[in-house]
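Okay, so here's the structure we're looking at.
A single protein chain has been removed from this complex, and every other one stays in its place.
Chain nomenclature is as follows: A and B, assigned in order of appearance, with residue numbering initiated at 1 for each chain independently.
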Amino acid sequence: MKNMKKWAAIGLLSMAAILSLTSVKPVAAETEVEGINDPTIAPYFESMKGKKIGYVPFSMSYDLSKGWLAGMEIQAKELGYEIITRDPNWNTDVGVQAMDQLINSKPDIIVLQNPDLQSYAKLLKRGTEAGIKFISVNIKSAYPSYYIGEEWQLNGMAEAQYIVDKCGKDTGRSGKVAIVQGILTSAASAYQIRGVTEVFSKHPEIQVVSNQSANWDAGKAQEITRTVLQQHPDLCGVIGFWDGMDIGAGSAVKEANMQDKVFVVSSGGGYKEAACDRLEDGTYSAYFSYDVRGQAQDINTVIRILLQTNPAPDAFKFTLPTRGVMLTKDNIKPGSCWTMDSFK
Amino acid sequence: MTSMDQAETLATRPAAAKRPTARYPFEGLVKLRARLVPSHILGEIMSKQWIDSAVPATFMVLVIGLFLIVAPGFFTGANISDGGRQLGEFGLVALGMMVVIMGGGIDLSVGSIFALGNFTALALTNLFDWPVAAVLPCVVLICAFAGLINGVLIGYFRLRAFLTTLVSLITIRALVDVLLLEFAVDISAGFYDSAIWDFAGAGDVLGLPTSFVVLVVVAIAIHLFLSRTRLGWHVMAVGGSRRSAHNVGISVRRTVCGTYVLSGALAGLAAFLYAARLGNGGSYPGAGMEIFALTAVIVGGTSLGGGRGSVAKALMGSIIVLMINLGVVQMGLQSGAGQLVLGLILLLAIAIDVRFIRNREKILSRLYMSPTYFSLPEAPDAEQPASSYALNDQLGDVSLIGLGKLDGAEDVIFDAQDNLYCGDRLGNIVRFDGPDYQEGKVFAHIGGHPLGLAFDRAGVLYVCVGGMGLYRVHPDGRAEKATDQTNRSAFSIIDDSRMRLADDLDIAPDGRVFFSEATTRYDMETWPADALESRGSGRIVCYDPAKNTTRTILRKLVFPNGVCVEPGGQSLLFAESWACRVSRYWFAGPKEGQVERVIENLPGYPDNVNRASDGNYWMALMGMRSPALDLALRMPDFRRRMALEVAPDEWLYPNINAGCIVKFTADGKVLETLWDRHAENHPMITSMREHKGALYLGGILNNRIGKHVLKDADPNWTAGASYWGQR
């Protein structure tokens, strides 16, 4: 009800404003303005203009955060709101400071990438109570916020399913699989392993011969994969949790000249150098892409919705899962992956 | 200075005092500048202990100023409050690191211990629902225990601090990761409702964030611990020199161990506050904190390797580091900027630490010396036979006492039983039993370098001890301090309340002790430098044993030296060495408080003044003036350059190798002069005491006491009787 009244007021005011403009204009105008004036357009633009959006990824130094920002900036320029970027550079404490400062400067929306479920929870609570809307991207928070992005569990399931298809029953392959996890305590890793093991539990023919954390480190992933290959020359699949790390696993397989026998599946934001190029050169056999272009589009949509509706702090926090695509060497097209130019 | 006119009329000049006629260009301007510009202040400021803190303080102001300009909006209320909370946590960690570094170690594990504390706090609250009153001590104890492991390994088993705490960093972090893997989900699911918990994380005390208040309290406690307690001194001593600390009996191992326990406990306290503020059960808290804490401590000016540091420095360093961290985030700079800036600042701070602090004494000794303009009239010529200073060889037949057994008997004195006393460089009062004075025995040991001596009415020996103050030795040989401090001057930068160089003394009939302090700017070892300055930095101090008070009565004297109370009991004579003059100060009677000149323009530097049997005064000239130095005294810039560019051994010093004894009347007429022309027996004289027809000579650079028989003196006269009557 409150919102209705507010919208009505804004609508009336802007109508009045437009009317007053048009009532002055006709004197100078040669031709008459024809047709019906859409009363919702002006309020739409009005609700965007001069707004402040905070953006706190976990780091500005990798493809996902860069892609999201590039997408967001296009719309910001178009609609005339400002994006304030803060870069914690993988440091939670710096992220907390950045969030703290941003909340103090009272923007309308903060788009953030949680380092984990916990770290920003109390800040989100404080900010939400102060009337700021939070859009979490790719990693959820223990405190409810609007969510766009990966469903990691589904991601894990998709990767596992791909391996099951390649190495499972009736494929004639060994069914031996290595899992290369990220930092064990991170949500992305924890949810993915859940999805992977869920699928594998239904397929007893799949044998997990190695399940280790490479700490998001490509070198470590390479080392693990090499050793596993050595121990199990009949290895069939490697599941990786993030392209930045899996390149190490893929290199180990390539180095052993086994890319035809061992299926390496990775996942990531679908950046060309990290995804399509690696599929083409055989580093990966499949790549689960949660396309950053789509995610940026979703972020923009949610921003437009929230700015117009301005929901109350206790409003329902909806979730927009990203629809991932399993890319392989055979199904990639020129547009399957993105580059920074995709946002120009 | 008062009654100069009277002094003019009273003083009978021994020779026509000619002002130097040949002036160099702009000498007047130089004189004016020397009078107006207090150039000695810079050196005195540099000599203060707090100058160490001035560098980080300036830096802190600069950083704050910088962010005021480049990041407006940074200092808004909410940001300051949040910054205060973070400072509270970070400052505690930095304080722990500071104590460890001061003890000569380093603690790289603070970040991991912090993570462990954070996990413990969250697990105990969210998971086990303990009361806060139990959580806090438990967290601190667990972290202190982690510190104890470090401490035992480094302190007791003598492992290397850097590597050992590095291992702790890795293993404790791994432990926290394992624990998080197990409990992170449950922790995030739990909900802990406690007013005290919320207060610790988000509360205010008198408008100040809780953690900031905690920091202030802890900082004060640690400051008191380090500066006022035995254990704190042990930490400093161990850091300063482990070997010396061990050799003086400090338990080095326990002390070192203790610093790590303290560091762990403080990291735990910080983690508790952090947990209460954020409830962050993620895996990253405290990552890289060791580098930040280390940077804060070093930037604050605490020396690596130990022994130097303070709470204030650690706090300033913390503020600087935190400000830069927050400021870079606030400015939204691309990542890397923070590390770059902090890295550069760390480099700069260590470079300053190494370059400046290590050479500080050198810089200070060059900067401290601040010569001023000082002009003396042309010296009387002792070569002229008609002069009252004319050369002779009266001291050529001096007989020697204690040759080779004494070292630096500056003054000599007799008690009522004719025993001879003198001081020496080892801090002893040596007694030669009369009447033959063959055997010298240590009568009392005081320390320092005993200089001037005087007996009071009761036969208690008062001693001016260079480097220590005014002491007295009872007839049974028991030494005690009479006084070593006086009232501090209002505008003096150096602390002049302590005695640095008490020189000579005398005792008035009412028992008050008047003594000179030659200079307040230099010490026993460096006093010749005061001669190059020729700045009035000495004083005369009065100690009243009846009231046990000490007051400075005359200031700005140019190396006041000999003091002699006149028989009238209302005035005293005092000699100012570098000013080559003798003055009279009235401490009682109608002229109380007045000063008048008695002799000006002596040919040498006067030292002790004592009574003679015929009602006149003896005065030692410890060395003779030279025209070159007299000229140099009129050129302050020349002397400053000399001090800066020439090694101290080569400086143009006053000659104090050959002097003489002068006898003068109460109104300043010089009657005779005694020389050791061949400079064999007793050329270096700083004091003389007439006793039963003979003159006993002391010399601060001599290994002997001289005895010169006076031909026409009263053979029964003693100074003791002259002061206190026959007993």
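Criterion: a contact is a pair of C-beta atoms (placed from the backbone, for glycine too) under 8 Å apart; a residue touches a chain by one contact, two chains touch by 3 or more.
FYI, contacts and distances are computed from a predicted model.
Colleague: UniProt protein name for the omitted subunit, picking from "ABC transporter permease", "Benzoyl-CoA 2,3-epoxidase subunit BoxB", "Cytochrome c oxidase subunit 1" or "Chemotaxis protein CheY"?
Modeller: So the chain that does not appear here would be "ABC transporter permease", according to UniProt.
Colleague: Which shown chains does the hidden chain touch?
Modeller: Over the full assembly, the chain not pictured touches A, B.
Colleague: With the missing chain put back, one of B:60, B:87 or B:106 would touch it. Which one?
Modeller: B:106
Colleague: Touching the left-out chain: which of B:160, B:551 or B:678?
Modeller: Only one of B:160, B:551 or B:678 touches the chain omitted from view, namely B:160.
Colleague: Identify the residue among B:45, B:350 or B:460 that touches the chain left out of the display.
Modeller: B:350
Colleague: Out of B:291, B:524, B:658 or B:713, which residue would touch the omitted chain in the full complex?
Modeller: B:291
Colleague: Touching the absent chain: which residues on subunit A qualify?
Modeller: Missing-chain contacts on subunit A: residues 59-63, 66, 89-90, 184, 210-224, 226-228, 230-231, 244, 247-248, 250-251, 255, 273-274, 277, 283.
Colleague: What does the interface between subunit B and the hidden chain look like in terms of residue numbers?
Modeller: Residues of subunit B in contact with the hidden chain: 104-106, 153, 157-164, 166-171, 173-175, 177-178, 181, 240-243, 245-247, 252, 288, 291, 294, 298, 304-307, 333-344, 346-347, 350-351, 354-355.
Criterion: only the chains that are shown with their structure count from here on.
Colleague: For subunit A versus subunit B, what separation do you get between their C-alpha means, in angstrom?
Modeller: Comparing mean C-alpha positions, subunit B is 64 Å from subunit A.
Colleague: Using the touch definition from the top, list the residues of subunit B that touch subunit A in their complex.
Modeller: 73, 76, 78-79, 82, 86, 177, 180-181, 184, 187-188, 201, 277-289, 325-326, 329-330, 332-336, 338
Colleague: Using the touch rule from the top, collect the residues of subunit A that touch subunit B in their complex.
Modeller: Counting only subunit A, the residues touching subunit B are 59-61, 84-89, 91-94, 96-98, 100-101, 103-105, 115-119, 121-123, 142, 183-186.
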